[in-house]
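Beneath this line is the structure, given in structure tokens, with notes to follow.
As you look at this complex, bear in mind that one protein chain is not there, while each of the others sits in place.
Let's look at chain A:
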Amino acid sequence: MKRTFGNKYAFTLCGLLILALLMAACSSANGGESEANAGNGDEQSGATQDKLKISYWTMDRHDMDYMQQKVDEYNATNTDNIEVEMKVMADNYNQAVDVAFASNQAPDVLKVNDFQTYVNKGYLASLDELLDAEFLAQFDGLLAENVYKLNGKVYTLPNTGQYWRLLYNVDLMEQAGFSEPPKTLDEMVDAAKKITEIGKSEGIYGFASNFKNGSGFTRPAYASGSLDSETSHEGYNYQTGEFDFGMYRDVVEALRRIKTDGSMIPGAESLDIDPLRAQFAQGKIGMYINHSSEPAVYTSQFPTDIRWASALVPTSDGVIDGASWVNAGGYLGISANSANKEAAAKFIKYVYSQELRNDYQEKGLGLSVLPFVNESAGKPELAGIDGFLPTQYDGIYPATPISITETKLEGKKAADVFIQYILTGSPDLDAAIGDLNDQYAKALAAARAEGLTNIEADPSFNAGNLQGSLAAK
């Protein structure tokens, strides 16, 4: 009797469990799958009954309130009966996108966080057929291959960018006897040393970078290197189509001297960017190099009373041969699997409307790389933004093959090798650069042989020609 009861109980329990598993497996949970005419009289109001629903995913949290407000306005005012559902995804955005596409739940419109991977995986629809020529003409001269276009087809469009600058504590600079920020790397080393001399007893140091990960190297090196070089960015020489990390020799040596002088803040080896910012806000750091997110950081995340400013990053000789790298990846794309591509394209046109983009810029939510915005929008309402505003020296570089090359790399990545040298003085820098060039050349050759990249040498490339592309000379 007891056993019979047990079996019945087991059947019921297992039956329910299986049912639950099957239901969970079959449900779509609306991760983004479009629902055209999904109205249901019992669950939805009459007003939304016939709406064409599209989903929009983004990873941007800094502007989520503003964008949600604009999406709500669009939903209330558009005459195409489109309703956009915006979702701000947490960390691991690329993985969330992968899972969404793998499970056929991809959003109709998505923030393009990793252009080459998304296009190569077939996630994105070409925008050439979805957006009219007049609209696309606004982006003439900006649509770099492998950044927004692949094989001549446009998959995403530029919007805002990160403009890289040297941030410095004005008071510390003045106390150290400098009336203006350094223009050469030698001057930067000297300023860091003098600031440390006057401030060390109070825990003040001349320079910092966050060497916890590779960006401790890439932040200063990419910014200075791109301004310094006519030919190269991210260690890749566009003219020869090969890697040559010799472009970072001067900046690496400068950072090494800062370290050996004792001007680098203690703990830089394990420093993350937020603790670095916190110390800068407390007036403990003389200089560091970062991008145009910083004014918002010192307004809301780490409010500060210190007098700080920003300037173009120093170069080896103070001469600007290239252009300051602007990190301006793609913004929005349309899912290749979307059943509502036309509605998605209409929403994208709304997001790129002059009024919205100008308002966005003026509110200090991001600095545009679009000339039609930079020419007409007012100055952003954000303390400290002045030094980051687009100059003639800023430019968007074509993509380099560094990411795909590093999947074939046998040995340490360039950033790790350079950080080791900066912090320890070994290995020998010239030998390390030679070894990196050899290893990256082999890896790039393998990637090209397998057709994993279409980026080839462009003998006509000159980074100096990028000057004036985002702001008039």
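Quick note on the criterion: a contact is a pair of C-beta atoms (placed from the backbone, for glycine too) under 8 Å apart; a residue touches a chain by one contact, two chains touch by 3 or more; residues count from 1.
Just so we're on the same page, contacts and distances are computed from a predicted model.
This figure omits one chain of the complex; the name its UniProt record holds, of "Putative Zn-dependent peptidase", "Cell division protein FtsW", "Cation acetate symporter" or "Sugar ABC transporter permease", is "Sugar ABC transporter permease". If you put the hidden chain back, the residue from A:Q116, A:T196 or A:N374 that touches it is A:Q116. Screening A:S215, A:N374 or A:T391 for touch with the missing chain picks out A:S215.
Across the entire complex, the residue among A:Q69, A:S270 or A:N454 in touch with the chain not shown is A:S270. Within the entire complex, the positions of chain A that touch the omitted partner chain are 3-4, 6-7, 10-11, 14-15, 17-18, 21, 92, 94-95, 98, 113-117, 120-122, 211-215, 218, 265-267, 269-271, 275, 278-279, 284, 327, 329, 403-404, 406-407, 410-412, 416-417, 419-420, 423-424, 450-452.
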